[in-house]
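This report concerns only the one structure given below.
Of the protein chains in this complex, all but one are displayed in their positions.
When the chains are written out, they are named A and B in that same order, and each has its own residue count from 1.
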Amino acid sequence: MLIFENGATGRSAAAQTASSTQVDTHSIPDALLRKQPPALAEVSELQVVRHYTRLSRKNFSIDTHFYPLGSCTMKYNPRGAHKAASLPGFAGLHPLTPARHSQGFLACLFDLQEILREVTGMAAVSLAPMAGAQGEFAGIAMIRAYHLARNDLERNEIIVPTAAHGTNPATATMCGYKVREIPVLADGDVDVEALREAVGPKTAGLMLTNPSTCGVFERKILEIARIVHEAGGLLYYDGANLNAILGKVRPGDMGFDVMHMNLHKTFATPHGGGGPGSGPVAVNERLAPYLPTPLVKKTEAGYAWVTEQELPGSIGPMSAFAGNAGIMLRAYAYALMLGREGMPRVAEFATLNANYLAKRLVDAGYRLAYPERRASHEFIVTLSREAKEWGTTAMDFAKRLLDFGYHAPTTYFPLLVPECFLIEPTETETREELDGFIEAMARIREEAAEKPDWVKSAPYTMPVSRLDDVKAARELDLRYQK
Amino acid sequence: MSQVPKELKYLASHEWARLEEDGTVTVGITDHAQDMLGDVVFVELPDLDAEISAGDEAGVVESVKAASDIYTPVSGVVVAINEELQDTPELVNSDPYHDGWFFRVKPSDTTELEQMLDADAYTEACEEDDH
Partner (left out) sequence: MSFIPHTPEDVRQMLGELDIQSIDALFDEVPPELLVRDLPGLAPAMNEMEMLQHMGDRAAANFNGLCFMGAGAYEHHIPSAVWDIAARGEFMTAYTPYQAEASQGTLQLVYEYQSMMTALMGMDVSNASLYDGASALAEAVLMAVRGNRKDKTRRILVAGTLNPRYLRATRAIVEPQGITLETLPASDSLCLANISKYEKQASEGFCALVIPMPNFFGQIEDVHGLTDWAHRHQALVIGVVNPVAVNLLVPPGQWGQTGADIAVGDGQPLGLPLASGGPYFGFMCCRQALVRQMPGRLIGKTVDSEGREGYALTLQAREQHIRRAKATSNICTNQGLAVTAATIHMALMGASGLQSVAQSCFAGAHQLSQQLESLPDVERLGGAAYFHEFVIRLPVAPEKVIDEMVSRGILPGYDLGEFFPDLGNALLVCVTEMRSPADIAQYVTALSETLKNLEGAQSC
C-alpha cells in the first residue's frame, strides 16, 4: 500500500503545521500564485511513522544482512562516525558561514585532505566531488585542462579497458573525449601489447582500476604507466577498489597522475540506499593547478577556503557549496579511528576474507574466472557451467541467495566474464558469517543440480517474487495518480 | 537456429535490408538480434526526411538489459518510419522481418546493397560470434 492510499481528506500531521496568521500575499501578482495544492498524502504522524518503518523492513542492508556486493565495499558503517557528523555544530552550520566563523568544520576538511594525501601518495586533494562518478568527471576534466594549458590540442582519446566500470567511458564522453577500449587478457591483466598499439599523439589518458574489476592486481602497472606517459598521456586511477590496497599500496607510487576515492566505500560512510556518496580527487604536482574548488588551506590566521581566484586554472566547482560535507565528516571520523596502524589492516583483512571465501567456494564446486590468480579484496565466480548444464543462471543463483538471508553479489559485471558473480566480503565480516554464506552457496548448487526449476523461480521468502521488468519498461508507471 | 531469409541482405551488426519494388530500401534488425536482446521495450527511429549515410547510427533499440545502436546499411533520405513501434515495440520480437521493420530509405546509391552480406555469409558471421 502506498502512503497516498492511507490518507483521508482533511487528515494531517497537525503538529507539523507552521504557525502563521492569515498571510497577505497581495504583493504577488495573482497569476504567479499557486491555485491548486499539490496532491500529497493526507495522513497522520503515526501513519507516516508506521508506513515507513514497515517499508524499511522490506530492505536488505549491511545492518541486517551480509551484503557481498562486488565493487561496492559494503562494510560496517560505524555508528560513531554518524553521530559525530550529526553534532549540532556541524548539522546546523550554514555552508556560507564565513570561514572565520566555521573553523572547526574547515579544520576537519583540512585534516581529511591531509590523510587522503598520505594514503594515496599524491600531492594534493580536493574533496569537492559529490560521488565517485563526479570524481571521475573532475579527474578527466583536469587531464583535459592540463593538455589544453600546454596547447596540446590533438589529444582527444581516453583509453579504457573493456572490463572497466560503465562510469569510465560515460565520463570520458561527458568530458568531450572519444573512448578507445583495449582488451583484457585471459589472466585478468590488461593486454599491454594492445595498449602499446593504442597509445599515440591522440592519447589524452588511460583510466584504470587497480586491483581491476576482474578482482586481480594489475601486475604490469609500472610498465603500463611508462607506456602511457611516454606517449604523452596521463593515468587516471579509478578508486572504486581502493579498499583492496588501503595503506598497503599507493596509487601515487604506481605512477597515477590523478584519482578519485569513494568515501562511501573505502571510508565506510553509509550507502544510504543509493547515496549520498563522496568522491574526492587526489593529484600529483602537475595536475594540482587544476583541482576543483573549493578546498581548504591552513594559514597562520587559521583555516581558509582556497577560492577560484587563488587557483585560476581550476576546473571549477562541482556543486553549489563544498560537496557532501556530512559524508566527509563521517569519513574523517572513521579515518581517525583507523589511524596509522588501522589503515593497512583494512586491505589485509579484506584480502584475507576474499581469498578464504574464494578458496572455500572452489571446494564447494564453484569455478573462479581467474583461478591461477590471487584474489584481491574481491573475486569472480563464473556460473557458465551451471547455466549450460542445468539452465540455472547467475541471476537465478542470486535470487535464491536472498532466500538464505544473503544479499546477492554483483551479477553480470564485469561484462566480459559470462554468468558471473563479483564477490566482495570486506574486512568487517567474521569467519562464521563467511562460512554461512559458503554453506548457502553449496546448498544452492546442490539444488540447481537436483531441481533446477526450484532455483529458477526463486526467491520465495521476499515481499515479492521476481518482478516483470519488461512490463515496467513498456508500460511506464512512474508516479501514483488517483 | 534463428531465421535468416534468403532474399534479404545483412550487416554483421545484425541489420537487414530489403530492396522494395518502388526502389526504396526497408531496414530492420534480424531474428538473431532480437533473440539476443530479449524483450524489446523501446525503439528510437530517425527523423522523417533525415539524410543518412551508410554506417551512420540511425536509431537505438532497447531491451530491459541492453541497448544497441542501429546502423543504416544504405545512404539516402528517410521516407518512412514504423510508427507502430512506438506503442508496440514487441513487434520487433514477434515479427522482425515484416511488422517489426524500422525505417525506409530512398537510397542514393544502390550499389551499397551489394556490399552487404548475403544470408549464408550472415549466418556464418553469427556462428563465429557464438564462439
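Everything below uses one rule, namely that a contact is a pair of C-beta atoms (placed from the backbone, for glycine too) under 8 Å apart; a residue touches a chain by one contact, two chains touch by 3 or more.
Nothing here was measured: the structure is a model prediction, and the numbers come from that model.
> Sort through A:Pro161, A:Gly205 or A:Gly323 and give me the one touching the missing partner chain.
In the full complex, the listed residue that touches the missing chain is A:Gly323.
> One chain is left out of this view; which of A:Val125, A:Ile159 or A:Cys175 touches it in the full complex?
A:Cys175
> Return the single residue from A:Ile380, A:Ala408 or A:Ile423 that touches the missing chain.
A:Ala408
> Tell me which of A:Pro161, A:Gly247 or A:Pro280 is the one touching the absent chain.
Touching the chain that is not displayed is residue A:Gly247.
> Please identify, in ascending order, the residues of chain B that touch the omitted chain?
Residues of chain B in contact with the hidden chain: 41-42, 44, 47, 62-67, 69.
Assume only the chains that are shown with their structure count from here on.
> Can you check the complex and tell me which residues of chain A touch chain B?
469-470, 473-474
> Given the complex with chain A, which residues does chain B contribute to the contact?
Counting only chain B, the residues touching chain A are 39, 41-42, 62, 64-65, 89-90.
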